[in-house]
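First up is the structure itself, then whatever we jot down about it.
A single protein chain has been omitted from the complex, and every remaining protein chain is retained in its original position.
Here is chain A:
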């Protein structure tokens, strides 16, 4: 093991601090702005001179934000659930089975992941309008699933490859049907991978702005990232900076909770002890 000298430690600490500050300053700035009163919002001080929760009160007083929040949560959760279930089955097949067209399937999903989404917005807009999907939940859920699936398949098949093949054979010998072997042996072991994937997919859906702004028109399906664009102040001349910041803070909370909640389940080395080595 390399010896960590004091100089090395100081250097690393400085680098760490720089990275953390660089990443956190905008977040803290947003947090600070959301707690400033209307009068002091432009004063430029990092710590609010006058603490106020008025911005939060404001965003929850209008229906728009609440509806957008409900849309965001609903659409993201449904898209995540479907993408993870489909992704799990596809990834399992890719990791375990040899079937004709496997390479083509993997290549195709890679193609989907690399496709520039912006080039699809206009065709999708036309298609969804003629199919009456425009400005509906399924209208966002479907493209989210499409673009989240390659991500889910790649992450999950990596996890499935880690699970020793012999465990499944052992389950079969112990009297399990293929479905029982999957449910009682493979699925519990793949759980960390499934949760990791779920987090990634959820964040992807939650953060999406491009589809949300293009494929929605009303509060019926508009998600928070899109709804923020439509925030207005009390009058046309008032800048809604405070409310936007408050909304940004509010929509960050579910992501933080989501990660904190599932982080415990992402235990590295869960399969250790299954086989020698």
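Everything that follows uses one rule, which is that a contact is a pair of C-beta atoms (placed from the backbone, for glycine too) under 8 Å apart; a residue touches a chain by one contact, two chains touch by 3 or more; residues count from 1.
Here is the rule we use: contacts and distances are computed from a predicted model.
Undergrad: For the chain that's not shown, choose its UniProt protein name out of "Succinate dehydrogenase", "Multiple sugar transport system ATP-binding protein", "Lipocalin family protein" or "tRNA-specific 2-thiouridylase MnmA".
TA: "Multiple sugar transport system ATP-binding protein"
Undergrad: Touch as defined at the start, partner being the missing chain; which of A:121, A:170, A:210 or A:248 qualifies?
TA: A:170
Undergrad: Which one, A:127, A:189, A:210 or A:248, makes contact with the chain that was left out?
TA: Candidates A:127, A:189, A:210 or A:248; residue touching the omitted chain: A:189.
Undergrad: Where does chain A touch the missing chain, residue by residue?
TA: These residues of chain A touch the chain that is not shown: 164, 166-167, 169-177, 180, 184-185, 188-189, 270-277.
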